[in-house]
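Note that this complex is displayed minus one protein chain, with the remaining chains in position.
Labels for the chains are A, B and C, by order of writing; each one numbers its residues from 1.
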Amino acid sequence: MPDGIMPPAHPFDFDAALSDGDKLKEECGIFGAVGVTDAANFVALGLHALQHRGQEAGGIVTHDPDEGFNSARRFGYVRDNFTSARLMETLPGPIGIGHVRYSTAGSKGAAIRDVQPFFGEFSMGGAAIAHNGNITNADALRRELIERGSIFQSSSDSECIIHLMARSLQRNIPERMEDALRRVEGAFSIVAMTRTKLIGVRDPMGVRPLVLGKVGDGWCLASETCALDIIGAEYVREIEPGEMVVITADEGVQSHQPFRPQPSKFCIFEHVYFSRPDSLIGSKSVYETRRQIGVELARENPVDADLVCPVPDSGTPAAIGFAHESGIPFGMGIIRNQYMGRTFIEPSEHIRNMGVRLKLNVNRALIRGKRVILVDDSVVRGTTSRKIKEMILDAGAAEVHFRIASPPTAWPCFYGVDTPEREKLLAATMTEEEMRKHLSVDSLKFISLDGLYRAVGEAEGRKSNCPQYCDACFSGEYPVTPADMIKKGFQMKAAE
Amino acid sequence: MPDGIMPPAHPFDFDAALSDGDKLKEECGIFGAVGVTDAANFVALGLHALQHRGQEAGGIVTHDPDEGFNSARRFGYVRDNFTSARLMETLPGPIGIGHVRYSTAGSKGAAIRDVQPFFGEFSMGGAAIAHNGNITNADALRRELIERGSIFQSSSDSECIIHLMARSLQRNIPERMEDALRRVEGAFSIVAMTRTKLIGVRDPMGVRPLVLGKVGDGWCLASETCALDIIGAEYVREIEPGEMVVITADEGVQSHQPFRPQPSKFCIFEHVYFSRPDSLIGSKSVYETRRQIGVELARENPVDADLVCPVPDSGTPAAIGFAHESGIPFGMGIIRNQYMGRTFIEPSEHIRNMGVRLKLNVNRALIRGKRVILVDDSVVRGTTSRKIKEMILDAGAAEVHFRIASPPTAWPCFYGVDTPEREKLLAATMTEEEMRKHLSVDSLKFISLDGLYRAVGEAEGRKSNCPQYCDACFSGEYPVTPADMIKKGFQMKAAE
Amino acid sequence: MPDGIMPPAHPFDFDAALSDGDKLKEECGIFGAVGVTDAANFVALGLHALQHRGQEAGGIVTHDPDEGFNSARRFGYVRDNFTSARLMETLPGPIGIGHVRYSTAGSKGAAIRDVQPFFGEFSMGGAAIAHNGNITNADALRRELIERGSIFQSSSDSECIIHLMARSLQRNIPERMEDALRRVEGAFSIVAMTRTKLIGVRDPMGVRPLVLGKVGDGWCLASETCALDIIGAEYVREIEPGEMVVITADEGVQSHQPFRPQPSKFCIFEHVYFSRPDSLIGSKSVYETRRQIGVELARENPVDADLVCPVPDSGTPAAIGFAHESGIPFGMGIIRNQYMGRTFIEPSEHIRNMGVRLKLNVNRALIRGKRVILVDDSVVRGTTSRKIKEMILDAGAAEVHFRIASPPTAWPCFYGVDTPEREKLLAATMTEEEMRKHLSVDSLKFISLDGLYRAVGEAEGRKSNCPQYCDACFSGEYPVTPADMIKKGFQMKAAE
Partner (left out) sequence: MPDGIMPPAHPFDFDAALSDGDKLKEECGIFGAVGVTDAANFVALGLHALQHRGQEAGGIVTHDPDEGFNSARRFGYVRDNFTSARLMETLPGPIGIGHVRYSTAGSKGAAIRDVQPFFGEFSMGGAAIAHNGNITNADALRRELIERGSIFQSSSDSECIIHLMARSLQRNIPERMEDALRRVEGAFSIVAMTRTKLIGVRDPMGVRPLVLGKVGDGWCLASETCALDIIGAEYVREIEPGEMVVITADEGVQSHQPFRPQPSKFCIFEHVYFSRPDSLIGSKSVYETRRQIGVELARENPVDADLVCPVPDSGTPAAIGFAHESGIPFGMGIIRNQYMGRTFIEPSEHIRNMGVRLKLNVNRALIRGKRVILVDDSVVRGTTSRKIKEMILDAGAAEVHFRIASPPTAWPCFYGVDTPEREKLLAATMTEEEMRKHLSVDSLKFISLDGLYRAVGEAEGRKSNCPQYCDACFSGEYPVTPADMIKKGFQMKAAE
């Protein structure tokens, strides 16, 4: 039952506003802290650093020995909600978790009840949970739980885990969570908390990220290392695929293995686009990886031109790499307006493409007469690429060459990423040449899958029998069967 | 887990603002409609007419064949929330229920999650439920349900019923509700709905009210008849004590009897104060009953005086009756400010009793030199009575005589009414004469229990072996054992 | 230039919401204080008590030796704006004035810039001013001032006075104000302030009210005495017609006479409706005057009936008087909903007169079968009277007799009261009998002008050669020529 609460209109984030559904969007960022004074402040800062992973809403739960559990969930940016002293005072205590989320594709409207973390009261005390990713058998679990008398309050996958925990016969919460996790399939990272324990989990293949940090005498968990930097925490290590850590202020980190071991399949698109460039994945800099993608792209698909121009802001590191490798000058041919916002009322028929003009303007003097290489991170539906191409040509470019820092996105993601339906993905229905014609550009080239693997450090490229990453959005090879989606009619790639 | 959402400050209702906890407060009003176009509009109007039963928050759930279930819950007045076209459009469909609520005494803060109606999805479809009253074994039921794996999302009694229904093995929702009702004890009226059925229930003793109305081809249920008047509905009858009605647009009203029969015990305080004077209870006008209370009061406790003055607004009908019976002129000696509001900042020590001055002013020219009879509906903690007496004396009254339209309130209500703890009730610790001295007035008289029963139409007065009404707040005789409260330490009246 | 700022929707006041333009509306209330700690708090309280004189907006200006002049102006109720500690802290100082206002008929939209008090900086310091009433030559003055280079920032009459003061050659502000006042014609009361002086003015005929109070060591000015009561101030006296008082904390009250003496013409409608019943006018209680109007009405126009019922709330005192004089029982046959509000969306064609039903409900059990006398304060356009009559008949009344506590309102007011255009006044185009037929009631009677004068204490009735009051709305005899309106085409009553 969607609650008729409309999320308050809020300033858009840049890429989302620009792309109008023309980007893959990470659906969530998670953060937790324990053993610190006023954990909520740390959580708010961590979520602020993870805001790029979800802009629609955020929530924080804390526990204080005197005040018990408290929570606050809000639509809008962390900075606009969780900076109010009046609100933060309602979230006392040394332990807390938080969540930022994006709305799921196709959901009509959003309800505050769907904003995580979720909370459940068990006979031995309460627990809160937040996740990033997707439980691929959530529909089936939900049906089974409802049949047995559970009442769901949200449409979120996380709530299945809480109900499974409520019905577990184990006597403590971490064991109940292990019980519950054994029933779920999918690609997810979790932060959870009891009155004293901070818990972190990664799915058996480690598709979604989760890192451990040390801050003073306390500990924290975060989707990305940039959230450690903002609070001055030291990066300790990644949570391992399939690992569950239980952390207390007194006893530190204990590691559990609730799942059967499986090969690691980290999401390769985190390197391409989702993660912030100043984060580390493993020991690799995301920025450096992206720069290297630009280098590979220049090697694979060179072109004679006058200017390498990033599509701001996500294309910048690859464009720098491309320029460096190719020797063609790098320049900011497209300038973004920092004051993005809601849709303006278009003044008249004189103006085409207002949507893009509000956010981007072409640096006409730089572009005029030049053969321009535009470096973008991905092509999803192609709508933005078309508009940018037109702006560049209107400004007098002599040629336009697209170079894309990822392979063609031909398959939807079912692991916690908001993707258009398959038929709306340009690469699902067109060849590279067809796409080039569709965009009416002089050339259009994508990095190869092998090139991408090389850029992330796999010198030998992709091992096709057992890929080192989850690259389903490019390859159609899904490491976890998307059971619920298949039931709803999704056609897997035919075995070759 | 209280969600750290503060209810927005809103304009107070008059009596609440005046009394600062010195009134008993009905905790809820409920309304439902089926078989009408845009049921939400009817529900909003009905709740507006019932606003005196709960000012803190309101909620509406509707169902539409195309749009499914939708809900909206808001802090504040119905008029301030459910008059927005943008919001009402999110609540389509021919069936809906709604609720207005008062916060429970002692609860610190309120959360939107505690605002009714509540909703649960069962395997055969969803149901929403709202109630007025109290389930006296709710704590025990909640503990049991949590033990078995139910996750509670609110602190409300209603949620127990939803969870009991979720675990029932019956195959349709009305039968599941009958199952659930057999487990609950207490004093309550319920409106509930499925996709097509509007359901109304009164507890076995009929402590709380619920009436049935016909509006066009559709039907409605409401706490009071004034909510039928506002939508132009025809008053059909009261739902009987212990009755459950299931109403559909096509088949009309079907009556069920889920409970064992018990003697009727309607809340006599509904006559004295809770209900609106323009409502009917049974076939009796509330206004006329209150006027008759004034008549009885004048007969039982005459006094020689110059003016009969109501404490506005609830004392007015009894004052009219008192004046009529005694032959002493009726006059508006106390004028209320229609623009009530939040607490002002008191300008200086010059001003005593600012709180009351903001809401009431004495009509000094009328009062000066007169012997004044003040007619009020009840004395709870006595704080307001003291302030009013002081204002009257400051204005130059020669004598002040209080006449109270109810017997001394000496016991708390556990059936859905917000009452101070027993030790804060003036009449729990003082005799009538002690109260008179405490208030420093020339006389203070309460109507007798028998007088009150006569005024409501029981010519023989109260049958002490089996009282015709619930009058526990006066007599200490509780028709339903308040099990949860006894467990928490409440001492029942010793058997005589 | 209207600034496109829409006043935020706010809860209506009762009578305004009910009448939909069917009441005459006082346009303003004014208050000032000097020689007190935190004058703004006193001003806010005084304005709250005067809220019935203007609900659309309010403003306060204060002066503090350190902080200089500060102001705040807001749409909405005093209680909703001037109770915020954050706002009140911006208004420090021992001297302040304030204003509540109603919007003028016909003005489309309102701008915060039209909300008083107005402020002007002169070479010898600043002054703020607020008024209640109307300057009848404001248009001409404004044209002249603009011609000479003054820039107006509002559409308010008060601003003329500020500009006249700015151009005066006098060396101090009170003398500049005297200069300015000699140029203006009309009916107005003024409160003004400099850094240290509180100034009060009444027009030469004293049409609009202004009273002086003493609070601790300080002083205050107010439109009505009820605003003295709320702050615990002692009522000293009325400002005399044509008097200007200049008050300082140290030297107290000095009286000036800027105008040529003229006969006093206080607005008789203040007695009938505008003032609060708990105010005193001169030494007369407004409540008692209204009760006496009811007595006169019963004497002039007796009728055999069963019930005297006020149209709430303004008809109540006259109904009490009528009942007392006639011996017919008084009863609350119409009950108002205390939770007035914005327009609801009407659910369907089943419902007639929703507008009235939202605010009033008939006490059907009391009305049924009775011959009912409805006592109302006035008939302006007659629209509400019709709706109330229908509700009463629908409820089963046997007869309906209207008794109106004022003579027929046949002429517009140009002295600071919002009146419909003359052709919309029912009494401007119909005889009493035609009005009776128009309303379809069994009888309709107004108090006579002489009866009204007797009720306000003029034992001999109205002196037709020189009426003791301004009664232009009844008689068409305007004591001050409405020059601007005549220029706009208004036709005065032909001399007889």
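By definition in this document, contacts are C-beta pairs under 8 Å (C-beta built on N, C-alpha and C of every residue); 3 or more make two chains touch, one makes a residue touch a chain.
Here the structure is a predicted model, which means the values were calculated and not measured.
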Contact list for the unshown chain, restricted to visible chains: A, C
Residue in contact with the excluded chain [from A:A180, A:V245, A:L280 or A:A405]: A:L280
Among C:K25, C:H52 or C:R73, the residue in touch with the chain that has been omitted: C:R73
Contact with the hidden chain (one of A:N337, A:T431 or A:S464): A:N337
Hidden partner interface residues of chain C, rising order: 1-6, 61, 68-73, 86-87, 90-91, 109, 112-113, 119-123, 126, 143, 146-153, 162-163, 166-167
Chain A residues that touch the omitted chain in the full complex: 11, 13-14, 36-38, 41-42, 44-45, 48-49, 51-52, 55, 77-80, 82-83, 85, 88, 215-216, 226, 229-232, 276-278, 280, 284-285, 287-288, 291, 313, 316-317, 320, 324, 329-332, 335, 337-348, 350-352, 354, 357-358, 361-366
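In this section, only the chains that are shown with their structure count from here on.
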Chain copies touching (chain A, chain B) - same or different residues, decided at half shared: same
Whole-Å separation of chain centres (CA-atom averages), chain A against chain C: 62
For chain B paired with chain C, centre-to-centre distance based on mean C-alpha positions, whole Å: 37
Mean-CA-position distance for chain B and chain A (Å): 50
